[in-house]
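The complex is shown incomplete by one protein chain, all other protein chains being positioned as in the whole.
On to chain A.
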Amino acid sequence: MTDIPAPRHIPDRLDKPFRAAIFSWEALLVVVAVAIFAINSFASPYFLDPYSLSDLTFNFTEKGLIAFAMALLIISGEIDLSVAAIIALASTMMGMAVQAGAGTPVLVLIGIVVGLGCGAFNGLLVTRLGLPSIVVTIGTMSLFRGIAFIILGDQAYKGYPESFAFFGQGYVWWVVSFELVLFLIAAVVYWFLLHRTSFGRRVFAIGNNPVAAQFSGVRVGRTKFMLFCLTGLMSGIASVLITSRLGSTRPSIAQGYELEVITMVVLGGVSILGGAGSIVGVVLAALIMGLVTFGLGLLNVPGIVMSIFIGLLLIIVIALPIVWRRLRGNS
């Protein structure tokens, strides 16, 4: 058996930065993204059009926003499967507010607050009661979406105010949508948060060794709680965007998004076991998933077949470096 962990090999000096950059996960993702982009532009004459490229971004902006927070959460060693259910519940609450005559600012506030509240509920269960997050969020996933089903049944909320449509349908400049701008701002904010602040260092420390982090003075529980709140918050924001884009709320809204968000995060090079990952990787993974689904869509490939490509992409991209390392190790 080879399952006994080998003593860690410590090199005399680190790889040169240039060499490290070339063999990094992000570099692999860039190659994949460029390849898919090239294939797409050859496969369909409609691909290289500013307007279709703009449409492309809607494929990943909403899920990408959640993926940033989810990346931090997974790096810290936890997971949140309830994000799509939070979207459904927040959207339902916004729908109720519309029936009561609420205006756009109130709607946005409700979406964000409900998202934050759901995230805090997850965080409390995980950190206060010490429960495994995967089980807690499977439970809250049923609970949150279940509440949406109780309120709505087989009905739908419509009649959102016209000014509300801007968030999901509006353009800031030419073909640059509001969603894309928000995605880019969030990317920068999360990059700074994870890679340039002590909070980010603490997230990595917790993911690598929670006990050691605790003894180093990191407030493990509080940090994790904040990460759950952050994930809820981003789900609330995503809920505002989706509801605004669709202009209606059904309890089945955003069904299955949680697995796509997690696929995005893992494809972006975040270790599902925690402790490693980067925001640049997640941005690239979001782009790749958007490119694949949009390019295949232009070729009239049905959505369910696209999911095969996404699934294969996930497994191959994860397996490739492992196989590569093994082949190099044997020769």
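The criterion applied here is as follows: contacts are C-beta pairs under 8 Å (C-beta built on N, C-alpha and C of every residue); 3 or more make two chains touch, one makes a residue touch a chain; residues count from 1.
The rule is simple: contacts and distances are computed from a predicted model.
Asker: UniProt name of the unshown chain, from "Penicillin-binding protein 2", "CbtB domain-containing protein", "Na+/H+ antiporter subunit D" or "Rhamnose ABC transporter membrane protein"?
Answerer: So the chain that does not appear here would be "Rhamnose ABC transporter membrane protein", according to UniProt.
Asker: Among A:L48, A:I185, A:L299 or A:V323, exactly one should touch the missing chain; which is it?
Answerer: Considering the complete complex, A:V323 is the one touching the chain left out.
Asker: Just name the one of A:M96, A:I147, A:L184 or A:L298 that touches the chain not displayed here.
Answerer: Among A:M96, A:I147, A:L184 or A:L298, only A:I147 touches the chain that is not shown.
Asker: On chain A, what residues meet the omitted chain?
Answerer: 1, 3-4, 81, 125, 127-132, 134-136, 138-147, 149-150, 153, 210-211, 213-214, 220-222, 224, 251, 255-256, 259, 262-263, 266, 272-273, 302, 304-308, 310-312, 314-315, 318-319, 322-323
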